[in-house]
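Of the protein chains in this complex, all but one are displayed in their positions.
As written, the chain order gives the labels A and B, with residue 1 at the start of each chain.
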Amino acid sequence: MSAVLPTRTPAEALEALRTTPPLTQCITNAVVTNFTANVLLALGAAPAMCDIVGEAGLFAGIADGVLINLGTPTPEQQGAAREAATATSRWVLDPVAIGALPVRTALAHELVEHRPAIVRANPSEIMALAGAGTGGRGVDATDDAESALPAAQSLAARFGCVVATSGPIDVITNGEHTVRVAGGSALLTRVTGGGCSLGATMAAFLGVTDAFSAAVAASVVHARASERAAASATGPGSFAVGFIDALAALQPADLDGWEARA
Amino acid sequence: MSAVLPTRTPAEALEALRTTPPLTQCITNAVVTNFTANVLLALGAAPAMCDIVGEAGLFAGIADGVLINLGTPTPEQQGAAREAATATSRWVLDPVAIGALPVRTALAHELVEHRPAIVRANPSEIMALAGAGTGGRGVDATDDAESALPAAQSLAARFGCVVATSGPIDVITNGEHTVRVAGGSALLTRVTGGGCSLGATMAAFLGVTDAFSAAVAASVVHARASERAAASATGPGSFAVGFIDALAALQPADLDGWEARA
Partner (left out) sequence: MSAVLPTRTPAEALEALRTTPPLTQCITNAVVTNFTANVLLALGAAPAMCDIVGEAGLFAGIADGVLINLGTPTPEQQGAAREAATATSRWVLDPVAIGALPVRTALAHELVEHRPAIVRANPSEIMALAGAGTGGRGVDATDDAESALPAAQSLAARFGCVVATSGPIDVITNGEHTVRVAGGSALLTRVTGGGCSLGATMAAFLGVTDAFSAAVAASVVHARASERAAASATGPGSFAVGFIDALAALQPADLDGWEARA
């Protein structure tokens, strides 16, 4: 189903997002919810962190894109995630820290059966979701994205989704075609929510383009914005502030020279 | 009950707040709790985010002002909100995103019967609470504040409260008298919690003055601080940081020239 190349360039996707701000629902972990909402607002999307039982499914039906991130899966969020995953096909699954932790691991395996448009994760999480590894110790990647490509391709083929594996070079595949996004700044790994907000940005782009284009556009946008923020940062605190500023300032033309390696 | 003009100017209210920091309890959504606490600390109030069942009501009894914001109304927060709304009369209701979402809409209609001192919301939410509209898609205003004035006046008269409708020009009414606060910066709408923290600031001012004065003072304070922050910001990230700095630096004399149109 996703076995096509991206239909829109990152520049075209950003242009579309700015023209028609997508209503982007986030069911995400308590640590990053503020940063994620600010990332989406800066990008130009309309965030809504609607994550309670009895509302999450209804809202997913009207949202343009939905993120389900399993970082702090309380029983309430588990219920909300189940509602949302069955109410829309335009959703991103971020299976944070699955592998050793039983609640989120079982939930991720259950949710993925509802066929997310995109799975975004670190290599160890992709391998755990594909049954090819035991997961990491938390949100840190313990494998590089390239090494998880076979697992990512297997997931993509099995669930008809795009799989975006994050690392110094992001590796994005639909099972048949694979795109790599280089660049970015290591400082983004020193700010909590760097990866989690990338999943939210993918959900926003799902409101304006296909899943493959959305995943690539989000990776390119985060890479460019983090490079610009890093240029004037004096540490991870000022970097996080500058990253939000850079996202807001980013123009479609700034994405023309993005470096992708297929 | 509120059919009087404000008894204190914003400058006088800020002076009083700085002299006797009000203990300000917030039962608010997970997205903005950090930003809200930092806004209150910068302002000079003493925030306490006490929002669990079995404690929220007790705490409301000793707090100088209370905010109940329905942005992420988990069952636990619903219970805490019910406790607090019945334990004090010095509270602000912020019915975030009511209208289409059933849990928070029912809760808002239930809570308002306990007569908040102030209702603060966007136009679509005011109209939904008054039964005059269907609500918005989230936290964004879809109507201007002036158009919601009849609904606001109706709410104010029915529940004996002050109604503060946010927009480019804030419209604050007690049903008989209406005050408008112009100014501010559109950048505040690009930071999550801009509106939610305004409700918290109103709750803080409830600890030192009457409801009408509190709502007007809070609007003027946020408008002035956001103008100052916008003057040196390079985007929404640096604006949010500067807004906190500006709140802390704000002096009563800075509020003398506020522009209100009655």
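The definition used in the following text is that a contact is a pair of C-beta atoms (placed from the backbone, for glycine too) under 8 Å apart; a residue touches a chain by one contact, two chains touch by 3 or more.
The structure presented is a predicted model; accordingly, all values stated were derived computationally and were not measured.
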**Report entry** Omitted-chain contact residue, chosen from B:9, B:33, B:122 or B:226
**Finding:** B:33
Query - Chain not shown: contacting residue from A:145, A:191, A:206 or A:223 - result: A:191
Report task. Identify the residue among A:42, A:130 or A:241 that touches the chain left out of the display. Result -> A:241
Query raised in the report: In the complete complex, which positions of subunit B touch the hidden chain?
Result: 23, 30, 33-34, 37-38, 41-42, 46-52, 54-55, 58-59, 62, 76, 240-249
Requested in this report: Could you list which residues of subunit A touch the chain missing from the display?
Outcome: 29-32, 34-35, 71-75, 97, 100-104, 137-140, 190-193, 233-238, 240-241
